[in-house]
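Just dropping this structure here.
Left out: one protein chain. Kept in place: all the others.
For reference, chains read A and B in written order, and residue numbers begin at 1 within each chain.
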Amino acid sequence: MSLTNETIKAKLSEKFGDQVSDFQEPYGLLTFESPKEMNLKVLQFLYDDEALRFPFLTDLTAVHYPDKAGKELAVVYHLHNLIDNIRIRFKVFTDINSPDIFTATQLYSSANWMERETYDFFGINFLGHPNLKRILNVDEMDYFPMRKQYPLEDQTRIDKDDAMFGR
Amino acid sequence: MEKFSNFIIMVEHHIKLPEGSIEKATTTLNLGPTHPATHGVFQNILELDGERIVSAEQTVGYIHRAFEKLAERRPLYQITTLTDRLNYCSSPINNMGWHLTCEKLLGVKTPKRVDYLRIIIMELARISDHLICNSVVGVDSGAFTGFLYVMQYRELIYEIYEEVCGSRLTTNMGRIGGFERNFTNTAFEKLEKFLKEYPAVLIEFQNLFSRNRIFMDRTIGTGPISAERALNYGFTGPNLRAAGVDYDVRVHSPYSSYEDFEFEIPVGKTGDTYDRFLVRNQEMWQSLKIIEEAYRKVQAFKGADTEVYHADAPEYYLPPKQDVYTKMEALIWHFKIVMGETEIPPGEVYHSVEGGNGELGFYLISDGGRTPYRLHFRRPCFIYYQAYSELTKGAMLSDAIIVMSSLNLIAGEMDA
Partner (left out) sequence: MARPVRFNIHPIPADTKDSISMVNMPEGYTGEGFFATKLSDVVGLARKNSMWPLPFATSCCGIEFMATMASHYDLARFGAERLGFSPRQCDLLMVMGTIAKKMGPILKQVYLQMAEPRWVMAVGACASSGGIFDTYSVLQGIDQVIPVDVYVPGCPPRPEAILDGFMKIQDLVGEERLRRRNGERYKQLLESYGIQ
């Protein structure tokens, strides 16, 4: 009865055909991706199906790949099946010019703030989110700091002594 | 009379009240970022109807320190200092979690003695975290004594950390592959002293609170949450176990040889404040049991094994200094590690440990360069603080304060 990565892969391919692709297992964790329109359908399937019960959203975050044209921003969901003790990772890629992804808040309430944090850092617009505002940075900030082109330090700092810092 | 009406008109023009605030039936109270006792900085805007809370809106981010962006600049061994400052009440657990993540990525296998020593330190950190949480719940309900009694024993835990790594609070303990130095005899003596004296203190602390009429009246029934809602909200750790779900990362995905140890997972029923308090108390007893067993196992190593304190991974663990000055390979390894030129395999790894608050996860994507490409911390406090408005719906204001402190919200972890 034990659920293995193979069984999950088989069930997903059976249900979604070629919409789920790129199955990999880095360090034993099954990872797959799907087009961004399908993300809610896949999550709902993983939640409802009796064999693959994934009731727990462990993590929701994003990664910025500036080199992949057309697929710069990736939203990564980590799900956990507590009964059979299996984790999977599900990735959805989107273009940086129109980063709209459907929200997962109806399914998992924990996605609420995690999506706000992802919006705050990367600028991904979650469609249907009840309260998509910045959560960790100041509200007046007008850029998305975790994107690769932005620097770490505060550029408006005037008292930084270059002699002391070796620049 | 005329002067009075003039005054009213003048007041109305100068004081701008928000729309509809006079007709509104509820009061808006700002439980602001600076509040008493040392919880940390997060803000709650409460709508009160008399003394009952109608709704609560949270604002976090007052201590956002951009850890994830900082981590993209630092080689792997420098990120340990960042992980210290996540849940700073139990920083060794964060350090060890990070080292375990790196070891998973790099494929380093640690010897058993290192694992057992790590377990001792992690369980001490868990005791230290639960002590702060439980005594602060006491302080918030008015009982300052419990806090003072147990802080004495937190000092003893700090002394043990000092013997091992030199620092009290933000420990930066251990290296990828083990520890930086072997545990000295003083460390083991202090550990024995702790194991001997602490159970009596914990019994005394429990006697103060667990069957105390006033404490029970204040905490039973406040802030309950059902198991399904808790799972949906992403609760982990003692808060989830108080709601009835026995999910503990140490048992489900054992790391660092936890599978060799036998301990129970205390589980509550209703998920209210009293259950959370009791679950944390019981976890402290279980942690004590684990430490005693781990200490016995460490003492059981004889001969050359007692000197083992790190894995045999010269690419990632700094060689001893006398070797660096005399041998060529050691010099090369030292140079490569310090300059950050070690070979980090590209890949992505997610590893989680059972922190003081729940599942602390590290999602590390490496592109083979010297620093991570992306590092994300799955912080339990951030995820379960969202449920606060549901936990306090219909509760009194004083209950809301106790619920907040019993959730063990650490601002450093919340905002990262």
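One rule holds in what follows: a contact is a pair of C-beta atoms (placed from the backbone, for glycine too) under 8 Å apart; a residue touches a chain by one contact, two chains touch by 3 or more.
For clarity, every value in this text was computed on a predicted model and none was experimentally measured.
Return the single residue from B:N44, B:T170, B:T270 or B:S287 that touches the missing chain.
B:T170
Which listed residue, B:T26, B:T81, B:N182 or B:T371, touches the chain dropped from view?
Result: among the candidates, B:T81 touches the missing chain.
Provide the residue numbers of subunit A that touch the chain removed from this figure.
Residues 136-138, 145, 150-155, 157, 159-161, 163-164 of subunit A touch the chain that is not shown.
In the whole complex, what residues of subunit B lie against the chain that is missing from view?
Its contact residues with the unshown chain are 32-36, 38, 40-41, 61-66, 69-70, 81-82, 84-85, 88-89, 132, 147-148, 151-152, 154-155, 158, 168-170, 411-412, 415.
Assume only the chains that are shown with their structure count from here on.
Can you compute the centre-to-centre distance for subunit A and subunit B, using the mean CA position of each chain? Integer Å is fine.
24
Flag every residue of subunit A that touches subunit B in the complex, lowest number first.
Checking each residue of subunit A against subunit B gives 26-27, 29, 31, 55-59, 61, 63-64, 76, 78, 82, 85, 87, 89, 108-110, 112-114, 117, 121, 134-138, 145-146, 152.
Could you list, by residue number, the parts of subunit B that touch subunit A in their complex?
Against subunit A, subunit B makes touches at 60-61, 64, 66, 68-70, 72-73, 104-105, 229, 231-234, 245, 247, 252-253, 347-350, 352, 359, 361, 363, 365, 373-374, 376, 378, 382-387, 415.
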